[in-house]
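For this view, one protein chain was removed and the others were kept in their places.
To keep things simple, chains are lettered A and B as they appear, and every chain counts its residues starting from 1.
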Amino acid sequence: MRRVVSILLVLALLTGVLGVTSVAAAATTEFPRSQTLYTGGKQWGPPSNWNPFMTGNYATGTIGLCYETLFLYDPLTAKFTPWLASSGKWTNSTTYRLVLRSGLTWSDGKALTVDDVKFTIELGKKTTLNFSSLWSWLTSISKVNSTTLDFKFKTALYQEWDNYLYNLPIVPQHIWGTRSLTDVATGANDKPVGSGAYLYNTYDQTKMVWEKNVNWWATKALKLSVAPKYIIDLVNTSNENSLGLVLQGQEDLNNNYLPGISTLLTGGYALHTYYPSAPYNIAANTAWLDINLQKKPMSDLAFRKALAYGINVADIVSRDYNNMVQASNPTGLLPMWNKYVDQAVVKKLGITYNPAKAKQVLAAAGYKDVNHDGYVENKDGTKITLKLIVPNGWSDWMAAAQMISKSAKAVGLRIVASYPDFNGYLDARLKGTFDLAIDNQANVSNSPWTYYHFIFYDQLKDIPTTQGGNYGRYNNKTAFALVTQLDKTKTTDLTAMKAVISKLQTIQLANLPMIPLWYNGMWAQMSTTYWTNWPSSVAGKNHYLPVTWNGYWNMTAILMLTQLKAVKQP
Amino acid sequence: MAQPRKQNEALYFMRRNAKLQIGVAFVFLFIILALVGPLLTKYQPRDYVAPGAQPPSSEFWFGTTSFGEDVFTQFVYGLRSTFLVGIVGGGLGTLIGILIGFTAGYRGGIVDEILNMLTNVVLVVPSLVVLLIVAAYLEVRGLVFESVYIALFSWPWAARAIRAQTFSLRSRDFVDLGRLSGMKPLKIIFTEIAPNMMSYLLLTFILQFGGAILTAATLDFIGLGPTEGMSLGLMMNNATTYSAIMLHMWWWFIPPGLAITAIVGSLYITNVGLDEVFNPKLRET
Partner (left out) sequence: MRRYFGRKLLIYIITFILAVTVDWAIPRFMPGNPVEILIARAGLKAESAKLIYSYYMKAFGLNVPIWRQYLNFWIALFHGDLGVSLWLFPQPVMKIIKQAVPYDILLLLPAILLSWLAGNKFGAYAARSKWLDNTISPLAYILQATPYMWLGMLLAWLCGVRLHLLPFSGAYSNAMMPSFSWSFVWSLLQHWILPFASLFIVQFGGWAIGMRNMIIYELEADYSHYLEALGAPRKLVRSYAFHNALLPQITGLALQLGAIVGGALATEIVFSYPGIGFLILQAIQNHDYFLLQGSCLFIIIGVLLANFLIDLAYVLVDPRTRVGMQGEG
């Protein structure tokens, strides 16, 4: 008996160790700490996919470290930096001329030319990719010479095109041209070959390892050199695990929302945030209250106004988030778009927390508390009970929902916070079966057009499949016509843009299809134990974005890597 | 009639069994704490009472959580739900187990096979996953739901034990005698078999009680517990989520786990003591 058990034991240990180590043997097996940058916060599962067209699935850094885009966009200065492209401009109202930089190379040594760019974008026509809808308004791409391409459009949507310029990854024709279309669209693209600052090194279930590309084109062309030799992106297992890693200096940059991190900044843990004080992080997206306009009494504008007057956002900001977020302005536009906010309109129509006014508006509109239960009833006497849904497990939103419920109660509105499972929450929003929901789908981008597209999206029938926004189903064709007009406005014509946006703001504030609440931040906690010279709002420091989320590398986070300095270890 | 003398005999040994006394004493201690505790505190579990992360002090005996809630308040309210789940979940599990185990053991044959299969299916289905699905539909889950759910997945253990016991009793002489003398099966069950199983049923219930508490703690810890209210497992869940371990907030996660260990451990010890009382072969005298 004893012997059988001992044999089993040895077998167990062997199987275990063999099973673990049988993952493909990596070239490098240990990474020196002083040359490695540990990041985390974007990857919630083992790396499984390096296909830059599968947004939401690809491993951290696939676009940004490995594959690159034509331009970089800096949201804080609203400027484009030519990256793979050396310049680009509209030669007439429907033609865009792109000039590609010379001397670009892929990591396997081959040259990156306009043929690769043309090939990549045409892939969207051959099969369904995440940018395929571009071809509904792009007619053709023609090669003018070895460094120039002309993009001819049916209709020129300037704001949307700019968005593609810093989001479209360019892939090598000599590798992708031989693949089947299914592979292109949904293949994993192992061992990716890109043009970027980092090469694919290895991965396992807990991390993605990138290695510095010493032949990166930008070293010669732009005199840029990235500091860390290895970037290891750690898979998140839980927020508390991430907190532990950051506090112990085992993770250098973490982009999770870590509740309570603001209290630890002075705890001697060598932590750093972009802003040295509240709100600590740059605003990334707006948290909105989705209101289902198809249901009574939400269909009544007066009711929506009262609701807006009755929500105490300041409470959420201070108690729920410990001031790590900011209350939104009535338009919901992010702080970086302050120049588009029409202050006159806001002054006239903007609504902020005012419980007295809320009660006033309700009373004036005919909502009275007939049965004296503390809550107002419908005009026809039926009870009003609204369910506010947030995904289960999103603890900060769950707490916020509770606070909204409380402040609504004070003005006589009964709102019940409810926490369905994420897919139940998603489903309710998509199918339009919810009452109220918190939502933050529209993220920072190159133009407020993306915001207004989200608010006024008019293909109401398609919402369940396209997830385009406007979950409350606010039906206003005029508004969406204005959104399209905005898209067609040149990005250099600030006056024209402001004029259209002002009209949109008037419609939005007058009709309240959604209520903006607060700005979520680009959560970023940095450890200064091994690396310093992180981005900071302090004058003299670099103002790049310290974020590893999708789409942020090409919004200057890649430049952050060129500024980092290794700390000399004793 | 053997009954009265048996009862006296049982009581006699109960009073002398140290394990039983200590076990019961501890369990009662916690029950009293659960009943009286909430009266000792003027707060509700989710009230903001002080700045967060305070270690135990004379004002807050168990300190405060990251959000400034009183840990002692959460603890005593949590004890209540723990006991509730134990009694309802354990009780229901025992009942179902008795029904199924007894029927299978007594009838045998095809009935036994079918019930065996049912038992196997329940054992094999991952209860956690089924709970996930159900949880996706029920936005609000209560204590009763959790207790019933636990009972629905823990009865197989009780059923197996009772079935085995029924088997062994069935083939005993007095049962055969009963059958020979023409007693109806139901009468046999109630007058001959059941009384001999009473003690066994009590033991089974105690084990189910303890098991239900442990299972509930695990479910709450994973986040599949009741959506409202407080429980000891939920406290440990919150403590882990808000990094109590990293931040040295030992007062947040040690009391709940300690309480569960103490309660369930005492239940197990009580179980042993009772076993000795009922089963002369195990007695130390």
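By our rule, a contact is a pair of C-beta atoms (placed from the backbone, for glycine too) under 8 Å apart; a residue touches a chain by one contact, two chains touch by 3 or more.
Remember, predicted model here, so these are calculated numbers, not experimental data.
Partner chains of the missing chain, restricted to those shown and counted over the full complex, are A, B. Considering the whole complex, the residue from A:175, A:188 or A:265 that touches the absent chain is A:188.
Seen across the whole complex, the unshown chain contacts subunit B at 19, 107-113, 116-117, 120-121, 123-126, 128-130, 132-133, 136-137, 167, 210, 214, 217-218, 221-222, 233, 236, 239-240, 245-246, 248, 250, 253-254, 256-258, 260-265, 267-269, 272, 281-282, 284. With the whole complex as reference, residues 1-2, 5, 8-9, 12-13, 15-23, 25-26, 28-31, 33, 36, 38, 44-46, 48-49, 54-57, 128-133, 136, 185-188, 202, 204-207, 209, 232, 234, 237-238, 241, 244, 250, 393, 420-424, 426-427, 430, 441, 443, 453, 457, 459, 462, 464-469, 550 of subunit A touch the missing chain.
Note that only the chains that are shown with their structure count from here on.
Chain centres here are Cα means. That of subunit A falls 47 Å from that of subunit B. By the touch rule above, subunit B contacts subunit A in their complex via residues 48, 52-53, 66, 135-137, 139-140, 223, 227, 240-243, 245-246. Only residues 238-240, 243-244, 247, 259-260, 263, 319, 393, 395, 418-421, 423-424 of subunit A touch subunit B when the two sit together in their complex.
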